[in-house]
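Input: one structure, supplied below.
Removed from the display is one protein chain of the complex; every other protein chain stays in position.
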Amino acid sequence: HSVTYDIDQKYKTPYHSRYLSFLKQAQEKNVIVAAAMTDPKGDRSKGPSAQDDPDLFTHVVERRPDGVVIRGAKAHQTGCVNSHWIVVMPTMRLQEADRDYAIVAAIPVTDKGLTFIYGRQSCDTRALENAGSDIDQGNAKYSGQEALIVIDDVFVPWDRVFMDGEVDFAAPLVDAFTTYHRRSYVCKTGVGDVLIGAAAAIAEMNGVAKASHVRDKLVEMAHLNETIYGAGIASSHESRPTRAGNFINDDVLANVCKHNVTRFPFKLARLAQDLAGGLVATLPSQHDFASDETGPILKRLLRGRSRNDTEARVRMLRLIENMTMGRNAVGYLTESLHGAGSPQAQRIQIERALKLEEKKGFAKTLAGVKE
Amino acid sequence: HSVTYDIDQKYKTPYHSRYLSFLKQAQEKNVIVAAAMTDPKGDRSKGPSAQDDPDLFTHVVERRPDGVVIRGAKAHQTGCVNSHWIVVMPTMRLQEADRDYAIVAAIPVTDKGLTFIYGRQSCDTRALENAGSDIDQGNAKYSGQEALIVIDDVFVPWDRVFMDGEVDFAAPLVDAFTTYHRRSYVCKTGVGDVLIGAAAAIAEMNGVAKASHVRDKLVEMAHLNETIYGAGIASSHESRPTRAGNFINDDVLANVCKHNVTRFPFKLARLAQDLAGGLVATLPSQHDFASDETGPILKRLLRGRSRNDTEARVRMLRLIENMTMGRNAVGYLTESLHGAGSPQAQRIQIERALKLEEKKGFAKTLAGVKE
Amino acid sequence: HSVTYDIDQKYKTPYHSRYLSFLKQAQEKNVIVAAAMTDPKGDRSKGPSAQDDPDLFTHVVERRPDGVVIRGAKAHQTGCVNSHWIVVMPTMRLQEADRDYAIVAAIPVTDKGLTFIYGRQSCDTRALENAGSDIDQGNAKYSGQEALIVIDDVFVPWDRVFMDGEVDFAAPLVDAFTTYHRRSYVCKTGVGDVLIGAAAAIAEMNGVAKASHVRDKLVEMAHLNETIYGAGIASSHESRPTRAGNFINDDVLANVCKHNVTRFPFKLARLAQDLAGGLVATLPSQHDFASDETGPILKRLLRGRSRNDTEARVRMLRLIENMTMGRNAVGYLTESLHGAGSPQAQRIQIERALKLEEKKGFAKTLAGVKE
Partner (left out) sequence: HSVTYDIDQKYKTPYHSRYLSFLKQAQEKNVIVAAAMTDPKGDRSKGPSAQDDPDLFTHVVERRPDGVVIRGAKAHQTGCVNSHWIVVMPTMRLQEADRDYAIVAAIPVTDKGLTFIYGRQSCDTRALENAGSDIDQGNAKYSGQEALIVIDDVFVPWDRVFMDGEVDFAAPLVDAFTTYHRRSYVCKTGVGDVLIGAAAAIAEMNGVAKASHVRDKLVEMAHLNETIYGAGIASSHESRPTRAGNFINDDVLANVCKHNVTRFPFKLARLAQDLAGGLVATLPSQHDFASDETGPILKRLLRGRSRNDTEARVRMLRLIENMTMGRNAVGYLTESLHGAGSPQAQRIQIERALKLEEKKGFAKTLAGVKE
């Protein structure tokens, strides 16, 4: 929104009205639009146009009277296979030589030129086991997935092109996008709430819910989870209007929020496994529980506090396995690390915003240092 | 505000209008009012009225037609000696037998019945050294202090009594007070900014400001500091109105804010000392720098990157010493731990607000556990 | 060794010579003997003989002239399916009423009365995919497994019984066993070395091996790993001879070693995933790399620094996935938490050995406190 507005102000381009028109349609039809930013990148010491292979970053290969032809790829695209549209965007600051890489355009996921190559995930094939494996899947209702999107000469008409060649606006676009995106990682606190609930439930089933160390671990999990939440809410609270009229949240707090997301879910996962007990990693299959031969034995031996809760206990253990080592660990742990930028990306952004001269000034005033 | 309102609603008492009248005067005269809550407490396994010595908690010893007579003490009173008024309040949940301890009343600090016994602080006597010791003091402009206030039969007229005997409102008062107070500990991020500035300044004077590990440590300091800040801002953002019409901030986030304050300043202090170098603890006195005999030697030998910055470097090291081991460490470290409640007090409050049934419900839904 | 010796000393039993004879044979035949300690435990607030179901702890059901008949189960038995013998042992301190539960006996894994019910593991079925999935398995050479051993009326002749009814020696047995066992968790530092190597290798393939934050993360991984190692070595160094003549390592340092094992591998796993990049969780299957249709595209797009290292990079990412979320995460993370006792078990043992009176004495001497 704000970047198309700013480009238009500088270059008298028509991007902002195109964007508003696309947005209006998307809202009317209630469609999901996936932001496709991350290019494969190849040799990370070189920029887009300096790579051996030009297609390691998405770029324009032809400009026609009615639109552009785009080639390249976007990696790590969470949720793209259940979206209606993707919007490709540059993934980094660009130089003059990278003009063809400064492209923002909306493409329907049904475009023939798009290929989605699905990523494997920990425990992915449990979802393909026969219908009776819903318990072993841990969470048979929800999961995520990532795909590599290959873009093979896709034509996009001008009314869906929102940047083309304005290399000086790649960095502002990336900055605005990551400011929103990093704050949005507060979503992991919802997953954290589930994991805290699972840890509390399994502790209860194990008959140890009242032990002081158990209660203390649940408090620690909540404290860390709410710490993430606080930075996210604060980032939104300190939003300010852009020139285009929309609001943008606070950059430092968005990075702080995301940076804590790269740290705390790993601590919550460890604490959840601690409260689960070793059975979280040694539990037999649900088919062994269902078997006439082994089922009765397992139900006797693997009961918790109450004789009747064996299945509930097994289900809760499988959920914790799923969230800490299985399919949802991909989203809760690895994506928490790398989504919207790896830890170092946040540190760079925090460093940029350190205002060290101001802070050194505070210290010098108090220390009585004159310059 | 809200508690006097709620008492009046239940007991038809006149506390709220008395409070508003006191507040109005305080604002008109621009006076500082110190909240005096913490009693000495004696044997912590017993409540106020069960102590061997009745004066270990502040209480009413006589009720007269024109007011009450109060006796007891308040400990750890930060800033009381530079306030105009103190308002005594109960420090904990009270029982029926503790009726005389349910007292809230405003007392001018000049009342003859008050005695202030000043606490010692690390490096307190540096402030008493001869006038030329401003550098060795580290921060010659600001410091804090704590005192024990002994209350020896102080008479308070009814118009300055805001609670007297309503034991059921002691707990709500403490809850509301700590909710505000714990969020207010976001103030330590201002001190944190000074310490980050001091660490950056000394790194520069040492000639190592560009070293990657130095830059990374400054980023970590800022990340931790802003994490505290985020929870504080978020707590205020999620305020809701009380029945009395004023707003109260979010309890969980206030506790999370304060709990991080009990942790992170110790990490910032360690990082600041790391960047300062060992000289922060081995530096000779400013009088040795001023001496004709040793001064020229010290100025030659203890210079940093530039030949002319020795005094500035010494001043900055003394500021860091002051904030991490000296007078201001009392406020930045110890008070961050214990002010507005020690760490365990926040954990108890976070545990009360865990909403475990709701969270277990989330987990059970996803795990397919039916009850 | 030492416990059979001590029982014999007290009760004139013949256990020690039986044990030595069994040990000699085991060494001569070079067999693997699995220590089977952990019972299913049922309701954790009750001891073995107080359970509703007597078989929740392993016990003697019949004594014959030529030996004993044993029934029960042992849970979480790492490596039992690739051992030749199991030796069952009590899992906790026993009371007089638990006499039948005080049984130590060696059973060959081929005994008809034993049933091994295999536990599922994260990504277990990848090992069952067609032969071409060696890359996707991450580590096609090694993995571990756990099983529940059901013991259904197994007869053991007297010469393989090493304790029968001496309940007062259950606690010393558990103490000696955990002292050895917790120190043995230093083995995880070998796994840690592999993970450090994998993280270094993938950083190099990604072209970022020289970045200061990458180097710093490798140092941190090594520092944590060697910290575990140090406590293990120290525990052995401070061994002392038992009355039986064998040596036993230091208890406190063994617990400290294991307790760090419950913490640091989770940190190493997070750092390894950080250095791996997001691809560790979004990488397509090796079959997509082998496919004529998608293979050439993937090899172009998912190359690292060099054009020719795509397969090596994929292999390294799969190894990191395997160790942090897949089959070997079970051993490196979950078993590090719970094997040889969950974190709280070590804290209890450390608390028992605190020697607080001695330490308080040191403090009182320095503070000038007289008693």
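We just call them A, B and C in the order they show up, numbering each chain from 1.
Here is the rule we use: contacts are C-beta pairs under 8 Å (C-beta built on N, C-alpha and C of every residue); 3 or more make two chains touch, one makes a residue touch a chain.
Bear in mind the structure is a predicted one, so any value in this text is a computation, not a measurement.
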Inset, instruction - Can you work out which residue in B:33, B:56 or B:244 touches the chain that's missing from view? - result: B:56
Legend entry - Among C:139, C:184 or C:291, residue touching the chain not depicted: C:139
Inset, instruction - Could you tell me which of B:7, B:37, B:123 or B:173 touches the chain that is not displayed? - result: B:123
Legend entry - Full-complex contact with the absent chain, from C:34, C:156 or C:218: C:218
Inset, instruction - Spell out, residue by residue, where the missing chain touches chain B. - result: 38, 40, 42-45, 52-53, 55-56, 73, 75-76, 115, 117-123, 125-126, 129, 136, 146-148, 150, 206-208, 211, 213, 262-263, 266-267, 269-270, 273-274, 277-285, 288, 294, 297-298, 300-303, 305, 307, 321, 325-326, 329-330, 333-335, 337-339, 342-344, 347
Legend entry - Contacts of chain A with the absent chain, listed as residue ranges: 212-213, 216
Legend entry - Hidden partner interface residues of chain C, rising order: 134-135, 138-142, 193-198, 200-201, 204, 215-216, 218-219, 222-223, 226-227, 229-238, 252-253, 256-257, 259-260, 311-312, 315-316, 318-319, 347, 350-351, 354, 356, 358-364, 366-369
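Following the convention adopted for this analysis, only the chains that are shown with their structure count from here on.
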Inset, instruction - Enter the angle, 0 to 180° in steps of 5, of the rotation superposing CA atoms of chain A on those of chain C. - result: 180
Inset, instruction - Considering only mean CA positions as chain centres, point out the chain farthest from chain C. - result: B
Inset, instruction - Could you put a whole-Å number on the gap between the CA centroids of chain A and chain B? - result: 38
Inset, instruction - Find the geometric centre of each of chain A and chain C from their Cα atoms only, then give the gap between the two centres in Å, rounded to an integer. - result: 34
Inset, instruction - Let me have the rounded angstrom distance from the C-alpha centre of chain B over to the C-alpha centre of chain C, please. - result: 46
Inset, instruction - Note the residues in chain B that touch 2 or more other chains, in rising order. - result: 216
